[in-house]
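A single protein chain has been removed from this complex, and every other one stays in its place.
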Amino acid sequence: MSVAAASRPSALMFGLSPDRLFVVLSRIVALTALIVVLSILSPHFLTWNNLINVLRHAVPLFIMSAGLTLVVLTAGIDLSVGAVLGLAACLAASLIAGGHPSLGIAAALGAGLACGLVNGLLVSYARIPSFIATYGMLWIANGMAYVFMQGEVIYGLPAGFRSIGTGMFGPIPVPILIMLGTLLILHVIMHRTPFGVGVYAIGGNPVAARLSGMPVRRRLVIVYALSGFMASFAGLIVIARTNAADVSLGEEQLLPAIAAVCLGGTSLFGGVGGVAGTAVGALILALVLNGMNLLGVKTFWQAGVLGLIILLSVLADQVVGGRINRTST
Amino acid sequence: MSAAGAHTQIVDRSRLAVWLGSAPGAVYLLAVLSIGLTILTPNFFSIANLTNVTLQIAVLVIVALGMTLVILTEGIDLSLGPVLGLCGVVMGMMVVTDWPLWMALGAAVLIGAAFGVVNGTLVSYVDMPPFIVTLGTFGIAQSLATMLTEGNSVTGLPEYVRWFNDGAPLGIPVPLWATAAVFALTYVLLYHTKFGRYTFAIGGNRRALVLSGSNARFYQVLVYVYAGVLAALASFIMTARLNAAHPTIGVGLEFDAIAAVILGGTSFEKGRGGIIGTLIGALAVGVLRNGLNLMGVSTEWQVAIVGLIIIGAVSLDSIRGHYS
Partner (left out) sequence: MKITRRSFATGAVALGSAAATGTLSAPAFAQGKKPTVAFFVKNVTNPFWKACRIGAEKAAKELNIDLEVVAPTKPDNIEEQTRLVEDWIVKKPDAFVFVPVDYKALVPSIQKANKAGIPIINYNNKMTDIDKVTFIGSDDELFEYEMCKYLFKSLGGKGKIVHIDGVPAAITAQMRKKGFERAVQETPGIEVLASQPGQYRRLPAQQVFENLMQRFPDIDAVVSANDDMAVGVVEALHAAGRGGKTKVVGIDGIPDAIQAIADGKMFATVDFSGHDQSYLAVQAAVRTLKGEKVPPEILLPVFIIDKDNVAKVARTPEERGVPSWDKTIKS
């Protein structure tokens, strides 16, 4: 690169710096490649039914991961999202099945909000490392779900509620509309409001954030509260689809959620990434899991595949992104 | 603890005095639990029960020791649980097909070390976040372990394996000897070798070390390797205890180990802490679980209580300024 080029700030395309551009392009390439490969390997992949299926799976995953994304943007982590999802699902299911739909929804969302608030207070004001605080919350949320459910499984939710998971709005399934709506709202919040921009700053440049006079602590609390809220919202969608709730619902959701966030290019160091990326990450993940099932891959490979995906995506971002940054300065 | 306190840790004098003065939450937790349980349940303070508890935490202590070193370098290792499972399964399968014990153990140690090399290299030389790296290897180790046995346990182990749990030279059970040996080894490594000094230093100021051209990166890899090796050793104790190896046996163990380390006063930042705290943290966790069982607390409530206690203990530390 010439000296003149080197002295300019990193070249921008579509308003993105080169390393972010790599992230975006690589995901698009990965998504396309995945679709092409799966279509070749399995004749059932590219059917309307199957693709709708994939999207249905992706929606609750995305919603939960979206909340998690916000936390990760602040260089934190929320390990309790799965447990909160489970707790919310159980609360909602039992109240809704018992004939109180609005109460059920309110209870679920309220519980998620409450758990998130506690997480936020612990991390922000008590300055407890987010790992430990949310780990403790994981146990508490699980415990509350156990106590509440007493080993029961709740079945049989009313059709009106279930349409959230299974209904169609014209040709488009309702969950997908929910996903798009959530994505839009979050994207606007994160990129067009002082709150959102502040969150990026908290993760990317904490010292500057504090010095700028923004209410860092309060914003952190809100971020964790949002994460809990999104997790409980995802729980509602899950039970609408499966028409049942039991305490183990949220157990296996944590690893895929983190994978979706990483795949989406949000860095665990904070300050970089976003909800749009997570949406793509959730999609790719849902495709991979769907493909594995279609091809008859044994389920115990799932953990390894998720692990590999996490490693490779972050590795690629790190190495390539690092190289791009080095050559352009 | 002030900077002076941190410095005192690297020098071996007066460490104990400084540490006692600002004892981590685990110490108080352990004290409260022990006294409370002795009063509330007739069974707690008996030789049978206390022996049980110490044996029950043997595996946890060994893994937590490795984890302490990792956390001291401001890292984390989530893969230790599944790595333990994988090592156990490989060892079990070898021993069942009549490979000599030392080779089976050697294979397990190699696997633990290999994962450590991968984890350490990605963290140290590629600068990836330890949480992500070890989350990735967590999944990979889990799948490998399950694949090897198709989800089944490895059973039919030769008789001599049981000795490693039931045997008691000089009246002390083998697992306790093993734990003591590992503790002693880790102690020496951490407080009396260059490796140990680097471990503390990396946590405190890694950037300076790297920029100064020292071997910091290499030693950081070694830390993860050590954790992996300890996980392999722990898997052997676990296999002996159950007389079987199971791929998912380590699930959740890494989180328990992290909890033990944090409760014991080692913090995620600034490279403060030590293994004595970890030992007490592990004891606290073990006593808590044992106590809840002895008191007949229902399972559902046990889960919530464990979470409350973790948060409570850490909040206490926070109030005393441990995290500022």
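Going by the order they are written in, the chains are A and B; count residues from 1 in each one.
Everything that follows uses one rule, which is that a residue touches a chain if its C-beta (ideal position, glycine included) is under 8 Å from a C-beta of that chain, and two chains touch if they have at least 3 such contacts.
Just so you know, these numbers come straight off a predicted model, no measurement behind them.
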Visible partners of the omitted chain are A, B
Which of these touches the unseen chain: B:A114, B:L176, B:V210 or B:L294? B:L294
Considering the complete complex, identify which of B:T68, B:T137, B:N165 or B:T199 is in touch with the unshown chain. B:N165
Quick one: which of A:I40, A:V153 or A:L211 touches the chain that's been left out? A:V153
Out of A:D19, A:D78, A:D246 or A:D317, which residue would touch the omitted chain in the full complex? A:D246
Contacts of chain A with the absent chain, listed as residue ranges: 42, 44-45, 47, 49-50, 53, 57, 146, 149-153, 155-156, 166, 238, 242-244, 246-249, 252, 290, 293-294, 296, 298-299
Identify the residues of chain B touching the omitted chain, counting contacts across the whole complex. 43, 46, 48-49, 52, 56, 59, 150-153, 155, 162, 165, 238, 241-244, 246, 248-249, 251-253, 289-290, 293-294, 296, 298-300, 302-303, 306
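Keep in mind that, in the parts below, only the chains that are shown with their structure count from here on.
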Could you please state the distance in Å, as a whole number, between where the Cα atoms of chain A are centred and where those of chain B are centred? 30
Residue numbers on chain B that touch chain A, as the complex places them: 76, 122, 126-129, 131-133, 135-144, 146-147, 151, 255, 258-259, 262, 267-269, 299-308, 310-311, 314-315, 318-319, 323-324
Touching chain B in the complex, chain A uses residues 77, 122, 126-129, 131-133, 135-144, 146-147, 150, 255, 258, 262, 267-269, 298, 300-308, 310-311, 314-315, 318-319, 322
